[in-house]
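Apart from one protein chain that is not included, each protein chain of the complex appears where it belongs.
Letters A, B, C and D mark the chains as written, and numbering starts fresh at 1 in each.
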Amino acid sequence: MTVFIVALRREIKIIVRQAGDASLVIMFFVVISVLFPLGIGSKIDLLAQVAPTVIWVAALLSVLLSLEHMFSRDFEDGSLEQLALSPQPLIVVVLAKLASHWLTSGLPLMVTAPVIAILYNLPNASLQVLILSMALGTPALSLIGGLGAALTLGTRRGGLLLSFLVLPFVLPVLIFGSAASNAAINGLSAETPLLLLGAILAVTIAIVPVITTAAIRQALD
Amino acid sequence: MTVFIVALRREIKIIVRQAGDASLVIMFFVVISVLFPLGIGSKIDLLAQVAPTVIWVAALLSVLLSLEHMFSRDFEDGSLEQLALSPQPLIVVVLAKLASHWLTSGLPLMVTAPVIAILYNLPNASLQVLILSMALGTPALSLIGGLGAALTLGTRRGGLLLSFLVLPFVLPVLIFGSAASNAAINGLSAETPLLLLGAILAVTIAIVPVITTAAIRQALD
Amino acid sequence: MDFVGSNLACVRGNLEIFSGLSFSLELGEVLMLTGSNGSGKTSLLRLMAGLSRPTKGVILWQGRSISADPEEHFGQMTYVGHSDALKPYLTAFENLALWTAIRKPACTKDQLVKALDTFGLKSVMGKPAGYLSAGQRRRAALARLVSVDATLWLLDEPTIGLDDHACSYLFDAIHNHRKKGGMTVIATNVALPLRETQTLDLGAYISGITQ
Amino acid sequence: MDFVGSNLACVRGNLEIFSGLSFSLELGEVLMLTGSNGSGKTSLLRLMAGLSRPTKGVILWQGRSISADPEEHFGQMTYVGHSDALKPYLTAFENLALWTAIRKPACTKDQLVKALDTFGLKSVMGKPAGYLSAGQRRRAALARLVSVDATLWLLDEPTIGLDDHACSYLFDAIHNHRKKGGMTVIATNVALPLRETQTLDLGAYISGITQ
Partner (left out) sequence: MFHFLANPVRFKRAADLVIPWAQWLCGITLLIGFYFALYLSPPDYQQGETVRIMYIHVPCAWMALFLYFSMASLSAIGLIWHHPLAHLSAQAAAPIGACFTILCLATGSLWGKPMWGTWWVWDARLTSVLVLLLLYLGVIVLFKAFDDPTRGEKSAAILAIFGVINLPIIKFSVDWWNTLHQPASVIKVGGPAIHSSMMTPLFLVAAGFTLFSVCMIVLRIRALLIARQIRSLLIQNPNLN
């Protein structure tokens, strides 16, 4: 556990010193959310209908873009090698990286999403569900995305390849996430989609870190 | 001119050997376009109304994501230094890079967009306008994006920062691009937005490459 | 026989680089890996570190295969590879502190400063690593060796980019390490002024079989 | 006086690294830049290349400032820096071909192969550069020197990672270059067996003033 905390502090220090990752994720999220209303024009009713989807797609993209360097910088400069040679199990380091990624992307998104929802004129009652669905969905995004980042290590194709590989796997998160908000907007119960999101999260937490660790070991071989 | 062609061939060779950039851009574009119907569900009329926006946003994101490595790989491995030390004016190399970027991202998108439009049930009459608006809009995206890529050289913050900086400047392309298609769908004349897109393109061609070149020189200093 | 490899073979891509290679190292010994460019020095060092696995043969650490309990092996060993593994936006000091944190949480600030000072970096340890010159970065990577206690040092061309002062700091460090019973493996292309060393010429094991 | 710098000063960040430095080089001469790690060898070489500009002083090429017509200066010069500037997914041959294409479009395939052969790379020239060993990559970078004709060679620690064979290829190349009237500037931390060279010790010009 202490090792995990040490490793987590390392990651967060690196991210913060790289000049504010978290703030960038939020800003990117806001910009993406702005794109749609601009394209659609000011048809307010239309906007409110697509709002949950737009917010989820924007969140997805923000997380995806911040994924690219989860392992690749460390891989290129030799730090990943050094981490893999540490006397601690590599999975602890991987978990720390995943956690720090969520803390600096998913968590800030969760906090920003309601603000965007207000700009899109979503009813206040649906905000709670939005936040809850993000709380369940974004960790899953970080986990699945981390696996993608590990699998594409050394490909030098960057974010495009990674996003393309990861997107199909995070579709369920998108679908249930927007379904939850849509239900809440229309006054229905959002329980089922939220439960499904929770199930996805549970499954990914259980299996993804192990595979990610293995993927990293073999990328270093 | 021959120098330009030599430089262009260099870039395209590098991009192609890096494992099919063009195909990745298309695939990413398709995946993003598919996200929306999945989130929104099967409300076909709603979908048709947001389709031009979705297509343009997807195109924008695909271009943005492929921008990141326009200069940064060359910067990191020392090739950019070597290019800057070539006896040819650096702007020729920059123009070649911009052109190759468009050829491997904007152009394939232009070809794919109508297919997506058909999937979204857009009227056939509007496809021409869509292609035309893409032909005018995507080169501007490559140009403006290239400047962003040059300005962020050496930041190690990758695609997120770049996209965030570039997006506000490409909003007009998005606005007029979707306005053109929206007009065509509703049977109106798309001339004004297309003219405006053309004007944006003309202005960017005239000034952006020079500034990009200067930005690269100072990044190497 | 504390660190032994027997009958090792290594394949990269579809090329067998070397085969039938054996080595053995006892406490306090230094092994130099020599051989022309591309003969497989780096590849062998990575096998020894446990970063990759030999296609044939085994590597034993005190009689046990290093792949049996890799974490234990990692704990005994410090590896300094071709790349310096420094984050450019962190200072030399911070880089070392982060590195030691995972291996030896109790490392104090003074110990870190002393390690950096061993390689003459005291005056620049507050600079971001990205500002340092190539040789200074190499020194910062090597300072890892003296910041934690490890029995086995694996060094891949450690003198690259170092000036004469830095080289002598390194040789002193290796000398002290030997005296304390440490083992050292050095892959190098240049002759180093270390005495009483074993030498393993990789040129003798080149296999070159394509599979 | 064909390549002259007078009273140069160089600032990085807010630190003046050296000042009051002058050099002059004539056809056929070799200038060695020495000095401890961080003394500014690389920085000076980049000034000479025209990659950055001195904060004080001028650098003249045949009497004209190199910043007056940089493209002409670049055409006379080949610079091999710390990084090898190789694309890992292109072969050694393709890398060289792409590099020469921009400088000398008429370069034939035979010339390229010959250049690679000068550095003993003929057998691996079809391998992607990413698969090459560190020394092989360095050789591939140095092969640039002999693939096009340039009067001025600027080399930043060229012998890093090279084995003895490769070093002697390099020294032969420099020797031939001199005989043809070429000039060479070499930043190095190790003594090189080249005779009749000028030496500029950067240690004598360290300024260390913060601005």
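Heads up, the rule we're going with is that contacts are C-beta pairs under 8 Å (C-beta built on N, C-alpha and C of every residue); 3 or more make two chains touch, one makes a residue touch a chain.
Keep in mind the model is a prediction, meaning the values are calculated, not measured.
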Omitted chain: which shown chains does it touch? A, B, C, D
The one residue from B:91, B:171 or B:205 touching the chain left out of view is B:171
Check the options A:6, A:24 or A:183 and report the residue that touches the missing chain. A:24
Cross-chain touch to the chain not pictured, restricted to A:119, A:195 or A:210, is A:119
Contacts of subunit B with the absent chain, listed as residue ranges: 147, 151-152, 154-155, 157, 161, 164-165, 167-169, 171, 211, 215, 218-219
Residues on subunit C that touch the omitted chain in the whole complex? 88-89, 91, 93, 113, 122-128, 130-131
Going by the touch rule given at the top, which residues of subunit D touch the chain that is not shown? 13-15, 210
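Basically, only the chains that are shown with their structure count from here on.
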Topological distance between subunit A and subunit B, in contact steps: 1
Which chain has its C-alpha centroid farthest away from the centroid of subunit B? C
In whole angstrom, what separates the CA-based centres of subunit A and subunit C? 37
Subunit B to subunit C: how many Å between their CA centres? 46
Specify, in ascending order, the residues of subunit B that touch 2 or more different other chains. 18-19, 156
For subunit C, residues that touch 2 or more chains besides their own: 82, 89
What chain-chain pairs meet the touch criterion? A-B, A-C, B-D, C-D
Subunit A touches which residues of subunit B in the complex? 18-19, 21, 24-25, 27-28, 31-32, 35-36, 38-41, 43, 46, 49-50, 52-54, 56-57, 60-62, 65-66, 68-69, 73, 76, 155-161, 163-164, 167-168, 171, 174-175, 177-179, 182
Subunit D contact footprint on subunit C (complex, rising order): 12-13, 35-38, 41-42, 82, 124, 131-136, 138-139, 157, 160-166, 189-190
Any idea which subunit B residues touch subunit D in the complex? 2-3, 6-7, 9-10, 13-14, 17-19, 77-79, 81-89, 93, 220-221
